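Presenting chain A:
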Amino acid sequence: MSRIEIREDRCKGCLLCTTVCPKEIIKQADRFNQHGYKPAEVPAGDMKKCTGCASCATICPDVAITVYKTKKKAKKGASHG
Partner candidate 1 sequence: MYQDEELVFSCPQVVADRPTHYCPGCHHGVAHRLVGELLEEMGLVEKTIMVTAIGCSVFLYNYLLVDAVEAPHGRAPAVATGVKRAKPDKFVFTYQGDGDLASIGMAEIMHCANRGERVSVVFVNNTVYGMTGGQMAPTTLIGQKTTTCPGGRCAEREGMPIKMAEIIASLGGSAYVARTALNNVKNINKTKKCLRKAFEVQTSGLGFGFVEVLSACPTNWKMSAIKANERIANEMIPYFPLGVFKDATADVTGEAAGKGEEGK
Partner candidate 2 sequence: MASGDKLFLKGNEAIARGALAAGCQCFFGYPITPQNDIPEYLSKALPDRGGAFVQAESEVAAANMLLGATACGVRAMTSSSSPGISLKQEAISYMAGSELPAIIVNMNRGGPGLGDIGPSQGDYFQSTRGGGHGDYRLLVLAPATCQEAYDLTRESFDLAFQYRNPVMILGDAILGQMKEPVLTAPDRPADPAEARDWSLDGAVGRGPRLLKSLFLQDGALADQNRMLQAKYEAMRAEVRWECFETEDAELVVCAYGTIARIAKSAIRKLRKKGLKVGLFRPITLYPFPSEALAKLVKPGRKFLTVEQNLGQMVEDVRLSLCGLATSEFFSIYPGNLPVPDDFDEPIARALGL
């Protein structure tokens, strides 16, 4: 399953990530982080829609997003030579 991790303490709530997510799963939280910003988050249950495209991380000015992508299954008979 592809997914993202948002470092909540680094997020400044600029919401640029919300504009580039192709699945539109990133939203602004209702709570404040330690710096007084309402951080971005992916609501529970929505993460399974993540494609691991990394657009959110690419546009994040605070490098607050880490992206993991589901490994492609190795093709049968693929050579590893």
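Candidate selection criterion: all candidates are chains of the complex that A comes from, given by their letters.
We take it that a contact is a pair of C-beta atoms (placed from the backbone, for glycine too) under 8 Å apart; a residue touches a chain by one contact, two chains touch by 3 or more; residues count from 1.
Note that the structure is a prediction, hence the values are computed from the model and not measured.
Engineer: Using the contact rule from the top, which of the candidates 1 or 2 touches chain A in this complex?
Structural biologist: My answer, from the options 1 or 2, is 1.
Engineer: Which of the residues in chain A come into contact with candidate 1 in the complex?
Structural biologist: Chain A residues touching candidate 1: 1-3, 9-10, 12-16, 19-20, 35, 37, 52, 54-55, 57-63, 65-71.
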